[in-house]
Every structure is written in C-alpha cells, then in structure tokens.
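Just one protein chain is left out here, and the rest sit where they should.
Chain lettering (A, B and C) follows the sequence in which the chains are written, and residue indices restart at 1 in each chain.
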Amino acid sequence: MELSELYREVILTHATHPHHYGEIENPDKKAHGSNPLCGDSFDIEIKMDGDKIAEISFVGAGCSISKASASMMTEMARGKTVKEFYDLLDKMEKLVRGELAEKDTEELGDLAALAGVSAFPIRVKCAILPWKTLKNAVEDDG
Amino acid sequence: MELSELYREVILTHATHPHHYGEIENPDKKAHGSNPLCGDSFDIEIKMDGDKIAEISFVGAGCSISKASASMMTEMARGKTVKEFYDLLDKMEKLVRGELAEKDTEELGDLAALAGVSAFPIRVKCAILPWKTLKNAVEDDG
Amino acid sequence: MNSLSGCCKKDFPTLKVKVYGKRLVYLDSAATSLKPESVIESIVDFYSNHNANIHRGVYLLSQEATELYEKTRTKLKKFFNTPKEGEIIYTSGTTAAVNLVASSWGRTSLGEGDVIVLSGMEHHSNMVPWQIVAREKGAKLIYIPVTDSGELDLEEYKLIFKNHSVKIVAVNHISNVLGTLNPVEEIVRQAHRYGALVLIDGAQSAPHIPVDISRIDPDFYTVSGHKMLGPTGTGFLYGRKEILKSMPPYQSGGDMIEEVSLKNATWNELPYKFEAGTQNIAGFVGLGAAVDYLISAGMDRVRKHGEELSMKAREMLSSVKGIKFYGPEKGSPGGVLSFNIEGAHPHDIGTILDSEGIAVRTGHHCAQPLMKRLGVAATVRASFYIYNDEQDIESLYSGIHKVAEVLKLGVK
Partner (left out) sequence: MNSLSGCCKKDFPTLKVKVYGKRLVYLDSAATSLKPESVIESIVDFYSNHNANIHRGVYLLSQEATELYEKTRTKLKKFFNTPKEGEIIYTSGTTAAVNLVASSWGRTSLGEGDVIVLSGMEHHSNMVPWQIVAREKGAKLIYIPVTDSGELDLEEYKLIFKNHSVKIVAVNHISNVLGTLNPVEEIVRQAHRYGALVLIDGAQSAPHIPVDISRIDPDFYTVSGHKMLGPTGTGFLYGRKEILKSMPPYQSGGDMIEEVSLKNATWNELPYKFEAGTQNIAGFVGLGAAVDYLISAGMDRVRKHGEELSMKAREMLSSVKGIKFYGPEKGSPGGVLSFNIEGAHPHDIGTILDSEGIAVRTGHHCAQPLMKRLGVAATVRASFYIYNDEQDIESLYSGIHKVAEVLKLGVK
C-alpha cells in the first residue's frame, strides 16, 4: 500500500484543477450519479455529434480520486464514438481493479495514473463513479 | 431437585382422578385460561351463592401439576367466600414459590403437596394457571 | 460421520456440560442447534481482530469486517445454489424473513378476495404474518389439509387453484413437529402454472438436507442460521431478483438508502435495500463458519444421519406401553420424532427426562393448529442432529422408562 502511488502528482493536479468543470448549454443528454456509501455525487452533461461525444462537462462533489477520474475522463471521452467510449470504460475498470495488461495501460495517457487505485479496493468505486455516470448519460434517451 | 417431591402420590391421584371435572348447569361466571408457552388451557365455571363460591367445575388439558392443582383447588374453593379465596390464592402462590411459612402450610390440606413445585421454577406456572383462571372467573361480570 | 455414530461430539463444547451431574443428551436441535467450536471461534476472532462497522468505512478494519460479512453471503449463495447476486437478504431468522415478505410483498400485492394458501402443518411464524396481512387486505387464507399419515393432501391442494385466485403459497419444507418432508418441487410447479408465487419455510430443511434453491425454484425461501450451527440472531431470506426489485423496503434507515432529502429517500441496490441499520455482523461471520462445517460434514450424510437416528429411536421406543408417534414411519429427514405416551402429559415427561440430563422439547411447538388436527394439546419432540448418536437414543429409551416409573404408569 503506497500512498504516493495513489496520490500521484497528475491526480492531485486534475483534482484541484479539473477540466471541463461546469455545465454546457443545451446538452443532449445528462445523468446524475451518486455513491450511497459516501454521499459523493456527479452530474454529467454531453452534446452528441451523430455517434460521437462532441462536448462533455461535469459538476459534483467528490474526493481527489473521483474528481481526477472525472476530469481525465472528460479529456479522454471527448471526440470518441460511443463504441470507443465503451472500450475505454472497459479498460478503465480493469485498470483500477489491477487487471489491465501493462501494454494496454500505455494508451491511456494520464488515466494510467489511476493504476494506483487497485491497491485500495475501497476507493475503486470513487474512480469508477464518474464513468458509470457518463455511461448512463450516453444511454439517456430524454 | 427431587422428582418424588414433585410427583407425590396425592398429586398423581388428583391428576388421574380429578375432582369436579366437567361443566355445571347455568354457571353464574366462567373464565378461560391458557399458558401461551405450553398450550395448556382450562375452563372454569362457578355458581355463586351471595358472596360464596357455591359450585365449581373445570375442564381442560394440562400436565399432572396443573390438573392436580385444579382438582385440589375445586375442593378448597367450594364454599369459600371471595375474600377467603383470595387469601387462599395468596398462600398457594407463596407455597409454590417456596415462600410460605411451615405453619401456614398445614392448613392447606392436600394442597400442601404442591410445595415440591418450588424446586422446579419452570413448573410454577403450571400450578398457578387454574388459580389465575378461577380468579378471572370470580371477577367475571358477564 | 458414519451412520449412527455422531460425527463429532468433541467439536461441540456444550456437550461437555453436566446436567444435575449427568451427561447432557441434547435432543432439541430443531429449536436451536448447538454451535461447534469453529463457529464460536470465528465470533471471538471477529470481535478481537476485525471489530468495526461495515460498508461505510474507508479504514482497513471496516474493510475486513465488510469482507468477512459479505463472504458469508457468497458461501450461502453457493451452498444453497441460488441463481443470482443480490438475492440473499440477511435477517434474524425465518420469522423475520416471513414477516418481510408478508409485509413488503403482501401489503403491495394482495387485494380483496385474493387467496393465500398455507398448510395445516405450518409453524406460527409462517401463519400469523399471513393472517395479519390477509385481514388488512381482505385476502383469504386456505389451508392445505394434513392427511392422517401426516402428509400434505396434494389432491386437495391442486383443487384450490380451480376455484380461487391464488396469489401466494407458503408452506414449510420440513415440518418441525412431524418431520415430514414436503414435495416442494411439485408444490412450486403447480403454483407457477397458475401464476402464483411460492414461499418455502426452510427453517427445518436447511440444517438437515441438501437444498438446491435453483432446482426447487421457489420465489422465496427462508432459513434460520441458528438452527444450522450458526449464531443466534442469524438467518436469511432468498428472494427471486425481479420480485425483490419490485418490492418496497421493509425497514428503513442507515445503509439501505441511496440519497435522502428532508422529504424523500431513494433506495440502495439489492440486497442492501432490505438491510437497514447495523446488522448482526459478528453473527453473520459466524454463520459462514457454520456453512463451512456443514460442507465438510457433507449434507447427504447429514440427511442420512438424521433419518437413521429418528427411525432407530422410533423403533426402540415403539415397545413403550401407550406410546403414539406423529410423523413419517420411515424416519424423518429432519431428524424429528414427535410422540405422546398415554397417561403422561408431555410436560411431565419433559421434566422427568431433564432430571436424567435429556433435553427434549414439549408443548405445541408453535404449531397449535396442527396440534388441534392431531387431537392433542402438546407432544414430546426429540430432534436429532449431527452430534447425536445411538447412545443418545439409548439414554432417551431409559429416560422414558424412568418416566413410567415416576408417574406410576405401569400400576394404573
């Protein structure tokens, strides 16, 4: 259990200076997600361009891990097709559970910093919460 | 704990050949009593003559102790005033709890045989059930 | 464990107790079983090494407690072969489980004229909650009759569906008085054919026979952990996921909540929706150790053992003058033997056996309507479990002779 593995520089930076924090005008889809065990909650809004996630924003309250995860997610998801997002979601879940092969980790960019979460099982939910919420937003049909 | 103290001859005799077992015609008062823990139950009927318990009968299902106690009770209660019955009830309760003075025991006749119950706390309820039921019958006002 | 020799008396510390200076012969496992050392130790280990509240803690101790608590759920899922995740809801026992269903499902699903089918051999716990909800909702109770040989009358059962709108059937798997094993698969098939749900009260079956919930396919199945070597205050409700999902919470409070505002609340996912407040955490950890113990004993052997002991006891006692047995002639898969002796009230028998160190249950066994059907106020019940052996039957046999002597049954 290495705290410095969990709280890497890049995570703390995303957490304190989150990207795409706020709301977008006239979002196509949105979702609210919360963790009943800790009270953390996120609202995610997206604008679609055909099959692509064209714009994305989030607001919410959460720990460094969930906030950094949300911030990095907005970076990664923007411009991706729904299918590409699902692939990414799958990788991300494996990553934080410590089940992702080393080589797959590389293509994840900043997100790879979340690998340290796998040593803290109780925090896995924090990392995943924004992603589950985005998934619900993508599947939101009005 | 002496079984022979509990199951004295006089108790077994009363239990197998109970006195005043049955119903009386046109009883003035009656009551039903049961022990939720074992399912034993008694129905007692009485006829009053002024303040006196003139006639009394019982039917019911119960163990040797409760049945003998009921049988002996009918013998003792018949012809007693309500006040005398309450006195007797009080003595009887003390007897089966082992709290009655030796000298008071003597005037109880056959009933004194129930003294052995005091060594079997779980059976005290059995001995008392018919008496509680008679008390309810006496206090029954239609 | 080999046929009539108990598997393991040494694993059960209570069996070392002396009663009035005599060896304890514990024949009341149908009320609650003894606990093996391993179960007691798992409780001590929990309180000594992992004590914490569960689910909401970020710290290690709380995570360990949560893991131990949830591990038992995984074990139960496997042991009882339940189909899906989230279908095992911890309760304090069968009574609480039936109440949960009667209240949460019953109060939202039953209406005027709907029929609840029970049987004439139910325990009060699987009868009174239904009486209450039936009265509240204007539903009707119909009882499957008990035949003279102590079985459910399946012909009559099937007829009920012809003329009534049956919503739920609630019967026990093994009777706690008769020891009868009821044909639950057939009961379930019939009910499902008519779109009715089925609740099986498994309080007496779970400890004694292999129970495959996926195969039986009931909608609800209830179990008392404390009768299957587990700690007191434990048990569970199995419920079919789709049905549990549609049911409102039963108790509300901490942990079963998703979000709460001053006006409103939304519910957590299954099974937590039905587990409000701090649970009997140590108890459920202990229940996991009980399951482990039963797995290593082997449920097929456990069943055979109970059947053989109850059969053997019946054979031995049948020579007693005036004895009458209630229940299956071939021995009970539940290890239960109920009887009466002419001229001796069960209470007197119980007291006299106790003086010999023999613990049996006497009374109505929380089944008063069945007592009425049998035409008695009470019975004596000896119930056998894995730690009993042939010697215990011999003690019972001598004990009964002592009864005849004390009550002077011979000389009457």
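Details
Heads up, the rule we're going with is that a contact is a pair of C-beta atoms (placed from the backbone, for glycine too) under 8 Å apart; a residue touches a chain by one contact, two chains touch by 3 or more.
Remember, predicted model here, so these are calculated numbers, not experimental data.
The hidden chain, counted over the whole complex, makes contact with A, B, C.
Within the complete assembly, C:95 is the residue of C:66, C:82 or C:95 that touches the hidden chain. Among C:233, C:271, C:288 or C:335, only C:233 touches the chain left out of the display.
Residues touching the missing chain, restricted to chain A, are 1, 3-4, 6-7, 12, 16, 37-41, 61-65, 67, 120, 122-123, 126 (touch as defined at the top). For chain B, the residues in touch with the chain missing from this view are 34, 36-39, 41, 121-123.
Within the entire complex, the positions of chain C that touch the omitted partner chain are 13-14, 16-17, 19-20, 24, 26, 28, 31-32, 34-35, 39-40, 43-44, 47-53, 56-62, 92-96, 98-99, 120, 123-129, 131-132, 141, 143, 224, 226, 231-233, 249, 251-255, 257, 259-265, 276-283, 347, 350-351, 353-354, 358-363, 366, 368-369, 372.
Everything below uses one rule, namely that only the chains that are shown with their structure count from here on.
If each chain is reduced to the centroid of its CA atoms, chain A and chain C end up 47 Å from each other.
The mean-CA centres of chain A and chain B are about 78 angstrom from one another, to the nearest whole unit. Annotation for chain A: no residues touch 2 or more other chains. Of all residues in chain C, none touches 2 or more other chains.
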